[in-house]
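All protein chains but one are shown in place.
Every chain is named by a letter (A and B) in the order it is written, and numbering of its residues begins at 1.
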Amino acid sequence: MSPTARRSGRRRPRVGVVKFASCDGCQLTLLDLEDDLLAIAERFDIVEFPEATSRRSAGPFDVLLVEGSISTEEQLEELLRLRRESTTLVTIGACATAGGIQALRNWSEHGPWAATVYPRPELIESLAMATPVADHVTVDAELRGCPIDPQQLLELLTALVVGRRPQLPDESVCAECKRRGATCVVVSQGTACLGPVTRTGCGALCPVYGRGCYGCFGPRNDANVVSLIANTAGLDDSVASTRLAGFTAWAEPFRSVIDDHGGPPGAKP
Amino acid sequence: MSTRSTVDNALASGWFGAGLTDAARAHLADMAHLTSYPIGEVVIREGQAIDSLAVVVEGRLALRLNVPGRGAVTVLTIEPGDVIGWSALIPPHRATSTIVVLEPTSVVELEGAALRARLDEDPILAAAVLWRLLDAVARRLSATRTQLLDLFAQPDREPW
Partner (left out) sequence: MAQAIASTNVPRWLPADQLDRLIDVLRADGRTIIGPTVRDGAIVLAEIQGAADLPAGRGDEASPGRYRVTQREDSRRFDHAVGPMSPKRWTFPPRAPIRLGRRTSAGVRFSGVDPRPTPRPTPLAFIGVRACELAAIKIQDHVFLDGPAVDGDYRARRASAFLVAVECATPTSTCFCTSMGTGPEVTTGFDVVLTELDDGFIVRVGSPAGVTVVDALSLSPADGSAMKAAEAVVAGARDAMGSPMNMENVHEGLQASPEHPGWAAVAERCLSCTNCTLVCPTCFCTSVVERSDLDGSISTSERTWDSCFNEGFAKVAGGSFRPLVKDRYRQWLTHKFSTWWDQFGSSGCVGCGRCIAWCPAGIDVREELAVIGGVGPVPMPQLSVVAAATEAPVTISPGSVPAAFVTVHVDGSSRETADTMTLHLSTTDRRLLAGRPGQFVMATLPAFSAAPISISRFRSDGLDLTIRAAGPATRALTELERGSTLGVRGPLGRGWPVEEMTGRDVVIVAGGVGLAPLRPLIDACLAERDALGAVRIYLGARTPTDRLFVEEVGRLALRMDIEVEETVDRAGPVWLGRVGIVTQLFDHATWDGRNAVAFVCGPERMMQATSEVLFSRGIDVDRTWVTLERNMSCGVGLCGHCQLGKFFVCKDGPVFSLAELGPAFTTDGL
């Protein structure tokens, strides 16, 4: 029997989808895989998926897809428990992999903000920071993006079944922009764009529509943010922290560069 | 008992002694004797005081370090021509590894204190001997560095 045949002869992997501080958009991406959903359901035993089923199951999980950042003590305890019950833990989306948009509060003092927003701030139980999952437990793989790309999710699931390495390249958004034949907005329009330092995965969605990249997929390896600010059109020190303080602001090296530029705008209530 | 000419011939057979002048080798032979070890014999243990330098004539010896929980690890084997016991010349004169005999082995043994005294009073002999000793130690240092790099190691296992 071939290795693949042997693999397919095994019981279906138990898959869980869980969320912490997040908007559910990433787990909905799984439902967006309409054409492949049946095949996925045949291959995987989806035992936990709050957006799709009210069925609840305890671990163990062969594969656990984790959405959301860790913002409360309760979430942290839950995450530690789930990690113990999971063989392969995959973080999905900018919140789980980088802290998400809510990590912008990490630059602020928690107390004064809560007092501004809530009539009874003492009822708000929250950790001082919203942090990515990898700050707390070992992460086996991550899918970047806000939200994640359905094709990357399918690729990851396929790779897990087949037993190969998922093809999630760490290259710039520019590479995909050029393959798609889009014209560089930095060079042709002087538009601020994080594409050169951001990991591909979105299909260069914004540049294709003439907008600069917002960095949804977070920094790639070798992200030379200092040169991007110093040398590319549309960006300079005055706007750097505004541009970087988005969905993946808390990921390095974006975080350090934001720090060096006085933190994100409006960090105080 | 080994005769002086047997010792001299034994010294001349390996790289350590082969390049020495006849005079230098004769000086060493005068103060040396042949020693044999059976398989399995522990020549010396790591940390023990060591009082002789030896040139291996035939056989094979293992230099071992003991790692608690992992047992004895052989880090180097010594072949004919090479030396053991260089610590006998350098303070604090303690063995840096345990030496175990893997094959029936004979060595030309030089008593440490006597050799040190002799080298102190004979700079020409000292230059010849220490030069070779430096070569032996440098080879081991270089080899140890290469072993540290663990060139054949596998990268970390990926989750797939």
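Simple rule for what comes next: contacts are C-beta pairs under 8 Å (C-beta built on N, C-alpha and C of every residue); 3 or more make two chains touch, one makes a residue touch a chain.
Since the structure is predicted, the reported quantities are computational estimates derived from the model, not experimental observations.
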- Note on the structure: Of A:Ile40, A:Leu76 or A:Ala134, the residue that touches the missing chain is A:Ile40
- Message: Using the document's definition of touch, tell me which of A:Gly16, A:Pro147 or A:Pro196 contacts the absent chain.
- Response: A:Pro196
- Omitted-chain contact residue, chosen from B:Leu34, B:Ala72, B:Ile90 or B:Leu130: B:Ala72
- Tell me where the left-out chain touches chain A, residue by residue. 1-5, 8, 36, 39-40, 42-43, 155, 157-159, 161-165, 167, 169-172, 174-175, 178-190, 193, 195-197, 210, 221-222, 224, 227-228, 230-233
- Note that chain B touches the chain not displayed via residues 15, 60, 62-64, 71-77, 79, 81-82, 100, 102-103, 139, 143, 146-147, 149-155, 158, 160
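Everything that follows uses one rule, which is that only the chains that are shown with their structure count from here on.
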- Query: Between chain A and chain B, what is the separation of their C-alpha centroids in Å?
  - Reply: 59
